[in-house]
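In this view, the complex is presented without one of its protein chains, the others remaining in place.
Now for subunit A:
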Amino acid sequence: MRPILMKGHERPLTFLKYNREGDLLFSCAKDHNPTVWFADNGDRLGVYRGHNGAVWCCDVSRDSRRLITGSADQTVKLWDVQSGTQLYSFNFDSPARAVEFSVGDKLAVITTDPFMGQTSTIQVKRISRDPNEQVGDSILTIKGPQGRINRAVWGPLNKTIISAGEDSVIRLWDSETGQLLKESDKETGHQKTVASLVKSSDGSHFLTGSLDKSAKLWDSRTLTLIKTYVTERPVNACAISPLLDHVVIGGGQDASAVTRTDHRAGKFEAKFFHKILEEEIGGVKGHFGPINALAFNPDGRSFSSGGEDGYIRLHHFDSDYFTIKM
């Protein structure tokens, strides 16, 4: 498996997202320019210029027309995927962290960081079909959790919002009323900051990666813990294979400690685990910094990883990957 090295970002990667068809890969980095690539050969297709701060997260609509990006410049922007023009900009009082379109792409959930005395929030915006009719009002604002909320995603049928962040608790909110429905158990749940959260392709379960060196699989409806995958390194990113019963988790030691150690010490590996048996299958090395972002192609035949080193590595699986016996 020879990875395709995609050099385009000048700063550490923060997020990767495939569109539904799996032909485009959107990448966010701490440089200000979200980028779109051909998911097959890694050619750079274009850059969305307009942000003035690190871009933390993005999502693409089901029809691959709209891109939403959340940035530390305190804005969330809507883009036209094809032309790269900015359609709308939501302004906030603090950096935006996570964004996601709902099922049907009519709503978007956005989280903002605690900033200058403001607490973190989860906000829901209505997304209009016609960008000219777009308004910036939030239809719901949830406050409560302490610290940064690193991810917020929609639950089944947009009825709930699942959030996770620095306080290491995973929460289930009612997306209509903003009521807190459920919290993950302190004992069995994560012990440190949850850095990433990713849903399975059907939305039935989701995987969280935490700095407590583990990743956990949860039921989206009941928030019950299903599986735990333990590694030796803080987990910054994780992804669920849509094809096989595999999950991949990546991470590495703190970026601030990287320069002091050997690249092998950092364990900057993307580790594959069997989703059901919780056993380690193997690892993909390559990055020379922690892995910050991971994404599976929706067809499950390739995946990409983005690192603190500023590179995206696109891996097309060899045929023997599909015949691994456990």
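Everything below uses one rule, namely that a residue touches a chain if its C-beta (ideal position, glycine included) is under 8 Å from a C-beta of that chain, and two chains touch if they have at least 3 such contacts; residues count from 1.
One rule holds in what follows: contacts and distances are computed from a predicted model.
The complex includes a chain that is not drawn, and of the options "Eukaryotic translation initiation factor 3 subunit B", "NAD(P)H-quinone oxidoreductase subunit 6, chloroplastic", "TBC1 domain family, member 19" or "Protein transport protein SEC23" the UniProt name matching it is "Eukaryotic translation initiation factor 3 subunit B".
When the missing chain is restored to the complex, the residue among A:M1, A:I139, A:I276 or A:I324 that touches it is A:I276. For the chain missing from the display, the contacting residue among A:G8, A:G22, A:P156 or A:G178 is A:P156, taking the whole complex into account.
Where subunit A meets the omitted chain, the residues involved are 62, 102-104, 106, 156-158, 201-202, 204-205, 219, 221, 226, 232-233, 253, 261-262, 264-265, 267, 276-277, 326.
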